[in-house]
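All protein chains but one are shown in place.
The chains carry the letters A and B, assigned in the order they are written, with residues numbered from 1 in each.
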Amino acid sequence: MFTLGELAEQLGLTLRGDPQLKITGLATLPRANSEQLSFLANSKYQQYLPKTRAAAVIMHPDSEAQCPVACLLSGEPYLSYARASRLFENKPVVDAGVHPSACVDSSAQVHSSAIIGAHCSIGAETVIGSGVVLGPGTVIGGRCRIENNTVLYANVSVYHDVVIGAGCIIHSAVVLGSDGFGFASSRGNWEKIYQLGGVTIGSGVEIGAGTTIDRGALEDTVLEDGVIIDNLVQIAHNVHIGKNTAIAACTGIAGSTTIGADVHISAMSLVTQSISDAGSYSSGTTVTDSRQWRKNAVRFTQLDALHKRVSNLEKTKRKTDK
Amino acid sequence: MFTLGELAEQLGLTLRGDPQLKITGLATLPRANSEQLSFLANSKYQQYLPKTRAAAVIMHPDSEAQCPVACLLSGEPYLSYARASRLFENKPVVDAGVHPSACVDSSAQVHSSAIIGAHCSIGAETVIGSGVVLGPGTVIGGRCRIENNTVLYANVSVYHDVVIGAGCIIHSAVVLGSDGFGFASSRGNWEKIYQLGGVTIGSGVEIGAGTTIDRGALEDTVLEDGVIIDNLVQIAHNVHIGKNTAIAACTGIAGSTTIGADVHISAMSLVTQSISDAGSYSSGTTVTDSRQWRKNAVRFTQLDALHKRVSNLEKTKRKTDK
Partner (left out) sequence: MFTLGELAEQLGLTLRGDPQLKITGLATLPRANSEQLSFLANSKYQQYLPKTRAAAVIMHPDSEAQCPVACLLSGEPYLSYARASRLFENKPVVDAGVHPSACVDSSAQVHSSAIIGAHCSIGAETVIGSGVVLGPGTVIGGRCRIENNTVLYANVSVYHDVVIGAGCIIHSAVVLGSDGFGFASSRGNWEKIYQLGGVTIGSGVEIGAGTTIDRGALEDTVLEDGVIIDNLVQIAHNVHIGKNTAIAACTGIAGSTTIGADVHISAMSLVTQSISDAGSYSSGTTVTDSRQWRKNAVRFTQLDALHKRVSNLEKTKRKTDK
C-alpha cells in the first residue's frame, strides 16, 4: 500500500490532488474502486473517465480538465502505468537458498543469494549468479551460465552450454538449447547432424511459456539484449535476433534466419527469410466463419492460376483498347 | 469386464441379444473381436457393419436390421460410445496421499483424498480439494485453489493466484498463469508491465498438452465452465472464453479477446478480435504440394493488388457495356 504522494514521487509524476489518499492497487477506469489507481493511455478508455471511481488516474496533462478525481500527470501515461505495475507486483515470496530437494552438481557454482527451487537440477560447471531464481522442477544442464537477477519459472529445461544474461525472465515449459532440426539424407534414411553450438541470450530478455529455442549447429543461436518473445514461439538453430525485437505468440522462425533490431513480428507468423529492417511484420490469416473459410482456403490453392487468368483478361483488354 | 446386460443397464440402452455375452473392451467395427463392443455413429462406417466380428454394436435403431450381431440401441450412438469409453478407461491406479518426495508448503491445505505425485511442489496458502490428482513433477504456485476431482497430469506448471474449478483435466506441460505479453516502449527499450491479474478456470474444463494460458494484466483471464481446449493453444492475457466453447490445437487467441459460449474454433486459427456469436470459425490454409504452394504464397502477398486489377477490369467492362 502506498499514499498517492508516495506514488507520485516514486514514479516521478506531477500530482493533482490529495497526497494522503491511500492506494491499494491498480485497475482499469471502469473497474477501479476508491482505493485504486487507474490510468488513461488509450483513447478508447476516455469514455470511462467522467464516471470513474478511481482514487486517482495516471494521464497526459492534455486530459487533466476532464478528470473528476486526483491525477498523476505523465507525458507517457502508458509507460508510467508500466512502472506503477511493478510497484504493485505481489508474487508470493520464496526463501533464498538451495532447496534441500534440489540436485546441484558439486562442480557448479551457485551464488548464495540465488533461490533454487524444489526438485531443480543444476549440471556440472554451471554458474548461477546473484539473485537468480529457479522455479521448482527447472533443469539447467552442464557448462551453463545464468547471470544476475534472472528468473526462470517452474519446469524450464535448459540444455548444456547455454548462456543467459542478467535480468531475464524465462517462463515455464520453455526449452533452451534443444537440438536444431538438422539431418542429412543417406539412401532414404536420415543421418542426424549433431548440434555442436549453444545458445546465447543477452540481458533483459523475456521468453514466454512453452517457447523453444534450439542450439546452433556449429555456432550459437543468439538473442541480443532486450528481446521479448511471447508464448509457444519456435526459434530454430542459428537464428540471430537483434536488440529489442518483439515476437508475438505462436510464431516460427526458420533456421539460420537473421532478424534485425526493433523488429515486431505479430502472432502466428512464419519467418523463413531474414529481416533486416526495423518495422512490423505479419503473415497468416485471421478467423472467419468456417463455411466461408473453407471456400476461401480452397481458392488459396488456385491463387497462382487466378493471377494468370486476370493477366489474360488484362491482355485481352489491352488488345481491345488498341 | 462387463456382461452385455450390465453395459445396457449402465448406459441406459435397449439390448437386442444375449445379456450374458462378456465384453472386455471397445473397438471400431472393422477391428472389433468377439469380446469387444463396437459402435456405429458415422455413416462412413456403415460399410463395416455386415462383416463385423464385434460381440455387439451400439447403434441407432434405424440400423438395427443390418446388424449381424447383438446391439445396444441408442438415439445418440456417439454419445453412448463416449459414455461406454469411460467404463473401459484403464489407467494405472496411483495410491492416494502425498508422495514423500513432494514439497507442500506448510500453509497449503491438501485434502486427504487427493493424490499428490512424486516431485510435486505446492505453494503457500494453496488449497487442493478432495479427489484432486497431481501427476509427478507438477508445480502449483502460492494462493491457488484447485477444486474437487480435478486432474493435472505430469509436469504441469501453475503460477500463483490461479483458480481451477471442479472436474477439470489439465494435461502435461500446460502452463497456467504465466505473464501476459505486456510491455511499454521507453526510448526504444521495453519496460515490462507487471501482470497483476490471475487465471480463473471454471468446472469441467479440459486443457490439452502444452497449452499456455497467461494471467491477466489487472483482472483475471477467464475460462468458463465446460470449455475444451486442445494441445499447444495460446491464450493471451485477459481473454474471456464462454461456456462450452471448443478450441482445436495450435490456435492462438490474442490478448483481451472475448469469445462467446458454444464457439468452435478449428486448428491453427488466429483469433485477433472478439467473437460473440456461437458457431464455427477457422483461419489459415491447408497443405498442398510445396512447389504449387510456393507460387500461391507469393500470390497471397499480391492479393490486394489483384483485387484492384479485377476492379479495374470490371470498370472497363461496365463502360464497354454502356
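We adopt the following convention: a contact is a pair of C-beta atoms (placed from the backbone, for glycine too) under 8 Å apart; a residue touches a chain by one contact, two chains touch by 3 or more.
The model shown is predicted, which means the values in this text are computed figures rather than measured ones.
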Item to complete: May I ask which residue of A:54, A:232 or A:246 touches the chain that does not appear here?
Response: A:232
Practice prompt. Could you tell me which of B:126, B:149, B:195 or B:231 touches the chain that is not displayed?
Written response: B:231
Discussion item. Applying the definition given at the start, please give the residues of chain B touching the unseen chain.
Written reply: 25-28, 31, 76, 78-79, 81-83, 85-86, 88-92, 99, 101, 117-119, 135-137, 153-155, 169, 171-173, 204, 206, 208-210, 226, 228, 230-232, 244, 246, 248-250, 262, 267-268, 284-291, 293-294, 297, 300-304, 306-307, 310, 313-314, 317, 320
Item to complete: Just the residue numbers, please: which parts of chain A touch the chain that's not shown?
Response: 101, 103, 119, 121, 123-125, 137, 139, 141-143, 155, 157, 159-160, 173, 175, 178-179, 181-186, 188-196, 210, 212, 214, 217-219, 232, 234, 236, 250, 252, 254, 264-266, 268-273, 275, 279-286, 288, 292-293, 295-296, 298-300, 302-303, 306, 309-310, 313, 316, 320
